[in-house]
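Sharing a structure here in structure tokens format.
Of the protein chains in this complex, all but one are displayed in their positions.
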Amino acid sequence: MNKLERLLSEISSYTEDHPYLRYITEVIDTIRSIVFEPGVSAEESPFLRDYIEIKRYMFAVVVAVAPAALASIYFYGWRALAMIVVSYVAGGIAEVGFTLIRKEEITEGFLVTGILFPLILPPNTPLWMVAVGIIIGVILGKEVFGGTGYNIFNPALVGRVFLTITFPVAMSSEWLIPLTGGWAGFNQFSVDTVTSATPLGVFANAGTLAPLRELFLGNIPGCLGESSALLVLAGGIFLMLARIIDWRVPVSYLGSVFLFSALGMYLWPNQVAPPLFQLLAGGLMFGAMYMATDPVSSPTTKEAKWVYGVFLGVMTVSIRAFSGYPEGVMFSILLMNMFAPLFDEMVMTLRYGPIEKPYK
Amino acid sequence: MRYISILIAAIFAHNIALRYFLGWCPLVSQSKKLSSAWGMGVAVTLVMTVTSAVNWPVYNYLLVPYGLEYLQYIAFIIVIASTVQVLEMVIERFFPSLYTTMGVFLPLITVNCAILGVSLFMILRDYTLLTGIVYALGSGIGWSVAIVSLASIREKLRFADVPKPLQGPGITMLIAGIMAFAFLGFSGMVGIK
Amino acid sequence: MSNMKDIYTAGVWEDNPVFRQMLGLCITLAITNKVVNGVTMGVAVFFVLTASAFIVSLLGESVPRRVRIPVYMLVIATFVTLVYMFLKAFFMPLSQALGAYVGLIITNCIILGRLESFSSDNSPWDSIVDAAGVATGFALALIAMSVVRELLGFGTLFGVQVLGSGWTQWVSMILAPGGFLVLGLLIWVQRSISPVEEG
Partner (left out) sequence: MKIFGLDLQQYETENKPNLRVRDELETVTVPTKGGYGSSLSPSVEIGDRVEAGEIIARNDDSISTPALASLAGEIIEIVELDGYHEETGDKFDAKVQGIKIKVSPEQSIKGSGIEWEKEKPKNLRELLYLAGLTSFGQTGVPTEFNSSLFSPAKVEHLLVNGVRTEPFVHHLVDFSEEFASYKTGLEILARTFPKSQIHFVMDEKTQENLKELSSSQRIKVHSAKNESYMSKSKMLARKILGREKLDEGGYLLDHGLLALPEIFPLATYRAVVEGVPYIRRRISLSGPATEDSIIETPIGAPVKYAIGEDVKDNVDALTIKGSPLSGQKLEDSEMPVSKDMGSLVQLTKPQGSQFLAWLQPGLRKNSYTNAFFSALAPHKKKVADSGLHGEERPCVYCGWCSDVCPVDILPFQILKTHEHEMIDEVNRLQPQRCVDCGLCSYVCPSKLPLSDTVKSAKQEQSDESHNYVKYEENEKGLISVITEEEKGRGEESE
């Protein structure tokens, strides 16, 4: 291990002075800092520091979605893995390229975006579209704002919504029927049993409901990672217990969807689906656990988190019921991302009063 | 119900700023500060509602009977300019405290194309007077939603490390693009007519 | 003569109304989903701007300060009405495509801004050159935007298939968000080539 460390630092010091290779020094240094945590001592108080760090913080999310990602291979074959790989490679190149041009440090945020993005795509998305989507998401959704920590919108959702609007035919008209039984998708590369709609689409067109048990376990067509509510929920609960995500957002989001769909079902029985169906169908569970809770693009103050969650629920139920799209989770999260800074600012004004003299 | 659906449509699905691109010059220049965004939003909503309430009778009772529809631009722009003037005087006279916060934004509004745009859309879509006013109110609120959220985002972006050429208008347009993506989720939700 | 050239090129590039001054955005965003629309609007604005610049510079100091803006707007509105009637008479489909946006040329702040800051106290000839420069800059911005949007959105230019029949249309490019994104990206490109000076 010491050999590896020495090798990396030798490469790094060699490339530093090289006329062409110096551009990749940052990459070498990043690899070095990922492999070896430097034993740096705190120079100012507090001298005791928590062992948690951003790499671990981000990696916990990857661990939490891993069951859902494995399930997507089980349901849709190895092509699902190919999509994840394409997403990591294309997005990684975009991310590293951008940071190298801007001469900045490479940060770990992409670890999460790279796996969440393919999991919210339909299983038969062409691989080139996966690449286009993740590049748009990383560059327009994150890097132009200055990289991880500064993005206003969830980068994975920016990519997803871009694809939805840009390629409506590929993204929402054909869905695959998942495989079940035995080794299912672990035995084959892709699935070719095509259907025209997800349970939410079926409800919007014909008004029939899919059985809840299937929705819960995952035997229904949908996006890669969204199909099994059970696994998504398990990952989300793990993240909440580990405090990586704040429990307030999922609780208020799911709660408000339940409440408003119950209310809506009473008022417009033909358009609003029943609460339990709403909770389990489509990307709601996935969105509530992994997308809406993205700390950077959601509000930070506790009060604002509640407001954010409630608004998310209202938006999701109304888009699902009344708009041209059967699924409203990604639109509502993107929409509320837009209001997150406003909610935070309002909470701060309530808590601390207005700014006496506005900045110049 | 019809009025409510037009109001909601004007705020979300047919947002005047994010769907019809109107009023972007002040949106870019006035969204640097949250406080001025609130002032601008209120001012625009007010002027939009009042001018469309005046423009409707002007068009339907003055221009149409004499076949002068082609003069609508000139007529509307005169109405808007004078309404803003009158409104400014009224507010200054009767609500001085409101004037101190909002007064500076009023003259800017004359050249806000969203105001003219709303009146033109109102005519294009054959609204009645009341639906026209409701539509104008909704559009004003929708425009305010856009400018206020944009301003709060830009305030947060002061801490961010945006590439230099993109700072200011560039990043604002990109944010607007993503906002417009989000607003597309409402498409087909409620009719505008 | 070099002075004239400077005035002209400044309007086209360094002080480009769209990329630098952020003026006339509504029209830029709304009608640039097809190159034809972009060209038409560019020509229309060119005509309205140069013509009203000429008139305003003739009026010069004779207009009282207080009523300047309404007078200018009347001048502009007159020319816009002319354009509107012309389009309606000869190019009906184009007129329908542009819709209410032709009328919005009146409130196009480029025109008002130019008249206010330049034409009102310069000679007619200078004013026309300045107006032509700014209008050319505006038209070029419109064309640049519409080329990108039509190419990606339809795979065509002027309605002619360019990118091959297998091209998957990027629908978002012809919708509102595409307009914003393309404008943002073009601003990025333009300002990277000639950076904004501090202050």
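In this document, chain identifiers A, B and C correspond to the written order of the chains, with residue numbering beginning at 1 in each.
Rule of thumb we're sticking to: a residue touches a chain if its C-beta (ideal position, glycine included) is under 8 Å from a C-beta of that chain, and two chains touch if they have at least 3 such contacts.
Everything numeric in this text was worked out from a predicted model, so none of it was measured.
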| item | value |
| --- | --- |
| Among the chains presented, those that the missing one touches | A, B |
| Full-complex contact with the absent chain, from A:Y150, A:W175, A:F277 or A:F343 | A:Y150 |
| Omitted-chain contact residue, chosen from A:L81, A:V251 or A:M348 | A:M348 |
| Residue ranges of subunit A at the interface with the undisplayed chain | 1, 5, 33-57, 59-60, 107-109, 146-150, 241-244, 246, 295-296, 298, 300-302, 348, 351-359 |
| Contacts of subunit B with the absent chain, listed as residue ranges | 158-159 |
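Heads up, the rule we're going with is that only the chains that are shown with their structure count from here on.
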| item | value |
| --- | --- |
| Pair of chains ranked first by number of touching C-beta pairs | B-C |
| Centroid comparison with subunit C (C-alpha atoms), farthest chain | A |
| CA centroid of subunit B to CA centroid of subunit C, Å | 21 |
| Subunit A residues counted as touching two or more neighbouring chains | 140, 144, 162, 165 |
| Touching two or more other chains - residue numbers and ranges from subunit C | 172, 175, 177, 181, 188 |
| Complex contacts: residues of subunit B adjacent to subunit A | 13, 33-35, 148-149, 152-153, 155-157, 159-163, 166, 171, 174-175, 177-179, 181-190 |
| Subunit C residues touching subunit A - in the complex, by the definition given at the top | 168, 170-173, 175, 177, 181, 188 |
| Interface residues, subunit C side, partner subunit B - complex | 22-26, 29-30, 69-70, 73-74, 77-78, 80-81, 84-85, 99-100, 103-104, 106-109, 112, 172, 175-181, 183-185, 187-188, 191-192, 195-196 |
